[in-house]
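Only a single protein chain was left out; the remaining protein chains are all shown in position.
Chain nomenclature is as follows: A, B and C, assigned in order of appearance, with residue numbering initiated at 1 for each chain independently.
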Amino acid sequence: MNIQYAPHSSPEEEIAEMRARTFETRRATVPAMEEHLYLPKKVLDHGFVRVIDYMGDDGAIVQSARVSYGKGTKAVQNDEGLIRYLMRHWHSTPFEMCEIKLHVKLPVFVARQWIRHRTANVNEYSARYSILDREFYIPAPEQLAAQSTVNNQGRGELLEGEEAQRVLDLLRADAGRAYDHYEAMLSQDGQKGLARELARMNLPANIYTQWYWKVDLHNLFHFLRLRADAHAQYEIRAYAEAICDIVKDWVPFAFAAFEDYRLGGAQLSAKGLDCLRRMLAGEEVTQETSGMSKGEWREFVGVIDT
Amino acid sequence: MNIQYAPHSSPEEEIAEMRARTFETRRATVPAMEEHLYLPKKVLDHGFVRVIDYMGDDGAIVQSARVSYGKGTKAVQNDEGLIRYLMRHWHSTPFEMCEIKLHVKLPVFVARQWIRHRTANVNEYSARYSILDREFYIPAPEQLAAQSTVNNQGRGELLEGEEAQRVLDLLRADAGRAYDHYEAMLSQDGQKGLARELARMNLPANIYTQWYWKVDLHNLFHFLRLRADAHAQYEIRAYAEAICDIVKDWVPFAFAAFEDYRLGGAQLSAKGLDCLRRMLAGEEVTQETSGMSKGEWREFVGVIDT
Amino acid sequence: MNIQYAPHSSPEEEIAEMRARTFETRRATVPAMEEHLYLPKKVLDHGFVRVIDYMGDDGAIVQSARVSYGKGTKAVQNDEGLIRYLMRHWHSTPFEMCEIKLHVKLPVFVARQWIRHRTANVNEYSARYSILDREFYIPAPEQLAAQSTVNNQGRGELLEGEEAQRVLDLLRADAGRAYDHYEAMLSQDGQKGLARELARMNLPANIYTQWYWKVDLHNLFHFLRLRADAHAQYEIRAYAEAICDIVKDWVPFAFAAFEDYRLGGAQLSAKGLDCLRRMLAGEEVTQETSGMSKGEWREFVGVIDT
Partner (left out) sequence: MNIQYAPHSSPEEEIAEMRARTFETRRATVPAMEEHLYLPKKVLDHGFVRVIDYMGDDGAIVQSARVSYGKGTKAVQNDEGLIRYLMRHWHSTPFEMCEIKLHVKLPVFVARQWIRHRTANVNEYSARYSILDREFYIPAPEQLAAQSTVNNQGRGELLEGEEAQRVLDLLRADAGRAYDHYEAMLSQDGQKGLARELARMNLPANIYTQWYWKVDLHNLFHFLRLRADAHAQYEIRAYAEAICDIVKDWVPFAFAAFEDYRLGGAQLSAKGLDCLRRMLAGEEVTQETSGMSKGEWREFVGVIDT
């Protein structure tokens, strides 16, 4: 772990120190999140996610919804019911009223996928100013998969035996060598030393970087829906799942609604709904009579079959 | 004041209750902000701004900057120096790491200007669901100004005597009548009662609405630079100034840097810099020899003159 | 109609002039959109939508998708299939590669709903600089509905007879009087004349404003999904439907996919999917055995029933 801190203290000491300090506040506070604060939650071989700060709780969602809908929300009896109602009807602004700030250490190729979610605040470790650490993601054997044969994007069978070993050897050797040369180019020992902003270009995409990432709950749910999904690349999914565990503790009602209506739900097309109604009426529907393409039909069956 | 609350308690009781509760937290906490929390700060005749929540402090800006710039920031000795450096060099991401949530009550025509700042989260009281209150902004006599004669946008001399009185009478009478008719159309007494979403269209732009507004510090500074400026309409400026007072307590170093580099500073054009250099070299520069249009020259002189 | 133009020409002349000019271009061009260009499409009593410019077509979506997915997209045989695939799998960036610019004239209360969609560029007529026109939205009799009794948001039965007449009389009289007083306050005839930025506060929310609105296709679809929906307020839905007619001509494949997968589709929850599977397996499922609340169950039945 390589978090940047004040001099003369290790990351562990720094974290212990931050966790030892407590303050009185009138703000919405979630005891379970206080337990998470500052502690790195390990992800992949050298990565982590840790909570640096949070704003709001389930109550803050309800509170802002009641500002917008005023007396109009009387019908919904309780907070959980209101939160479920808001999620079901795609109300986004009440969920935007909660915010979380995470410190994440992650491989560069994961960072490149992650940053495509633009509605967030990001402050990344700068390799123009600073020197990156010698830490690389090397997949565990159970993640070393072949290209999928049915899907242009994604993984198929596991590599085995010699092939797996060859891959791991190449990844390790290339990473190590690239880093040795990075250091050699930077070195000012008997030479001028290449600028950091140039030397970094030699480093591979499995090197670890880190950033602060701050996002509101609505946009975080959007991120999680895409990245905690089975179709997401395993390496980013590992981060999304670690974040799910945190969000579950932070806003339990909202997370349960998210699981029911988004993560565990499915979008059906107009054609899909039509087939469904015919099937419920007793008709036998096949791909040929469905009006769907083969790909759509396969996905449709995947949704309605157990 | 008309904040929406749990039944059976007045807004004042509700606020007192929320302020009476305190929690232990490990999060960055600003004692001066704890004093602000939940208390409405009066703006205009019926409006207010109150802090509902905040995330981060001056230290959080520094902390995230040190993640990005790592050892590269060693040269800047202290937190205030680093914050000034970041502001001077237009680094925006460290300031995005702080967030504030405000509850604002404001006239609709102010809300319409405000919402043009898109990088924020907003949850507004809904006049589709709920009934608006009978509260209207009526300018104080010292704000009742004529159209500027030099500027198509903005105010000139104060209205006086009978004209001022006539304006106030018209504003009050029209607002009152519009609201009476709003209620008459909504009423279900002996009639069906018009839908709220339709009846509201009769209400004038000086009626008060309210919203939760959540924004990061970088975007808040952008808002304040434009809206606390002398060219902003007085009514939104009143809100911007109330928010400045809060931000000053929240992140004193960042606010001081903002005042020095943004609010109190000025952008000079290439032509302006050229004139300045010639003037410092002893040349007498006039509009004719400046290369600027009359409007630009007038503004340039306004910047460099005391 | 009150579009701002060069002096000495009426809006109709101006539009005729702009439509008479043609240029040669190498850009993606859609003949059906060329027919739409500049022509106002009437909405409500005084409003309109007109296309000012557009970028891209169905081909531009495919083209950018093929940049991202390269050889990976070979499996999908044709453009329409690829567009349907992208929509079904929530790929948003290819749809962002198309852009449209509209000139819209709309009542202020509609503008206030519309602006909640933040991911767009907006340039609104400024009532600080300029004087608004005497044009107000007065609902047609078939839109004059009572508050819904089952839904806190929305309309129920139509108002009839005297009640309807009373509402129309009030709306017309108040709007006319407010505008008379707006003019009286602005007048510089024998008085200074109130600043425009103040006088406008007397105007009701059914006055018309206008703006340029520019948005990419992905965010436009999001807007249309919410605003062309049966639950949207009729007045904004009227605009959404007018825009649907335009988009259908602009990107016919993308619009057809949008209709199938979004507008005509439905999101089912995890509980909903579970009930569905049980029903398809022959089980009789009721609200009591569904695990859903009454509200959810009613909506679920609404989706699967014809």
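General remarks:
We take it that a contact is a pair of C-beta atoms (placed from the backbone, for glycine too) under 8 Å apart; a residue touches a chain by one contact, two chains touch by 3 or more.
Quick caveat: nothing in here was measured; it's all calculated off a predicted structure.
The omitted chain makes contact with just one of the residues A:21, A:89 or A:177: A:177.
Residue A:146 is the one among A:16, A:32 or A:146 that touches the chain not shown. Within the complete assembly, residues 69, 71-75, 81, 84-85, 88, 90, 93, 116, 152-153, 226, 259-261, 263-273, 276-277, 279-280, 293, 295-296, 299, 303-306 of chain B touch the chain that is not shown. Hidden from this view is one chain, which touches chain C at 4, 18-19, 21-29, 34, 37-38, 52-56, 60, 63-73, 93-94, 96-97, 99, 101, 103, 121-126, 128-131, 210-212, 214, 216. Panel shows chain A; residues 107-109, 112, 115-116, 118-119, 122, 126, 128-129, 137, 139, 143-148, 152-157, 159-160, 163, 166-167, 170-171, 174-175, 177-178, 181, 184-186, 188, 191-198, 200-206, 233 of it touch the chain omitted from the view.
Heads up, the rule we're going with is that only the chains that are shown with their structure count from here on.
Here the spacing of chain B and chain C, counted between their Cα centres, is 29 Å. Each of residues 122, 126, 128-129 in chain B touches at least two other chains.
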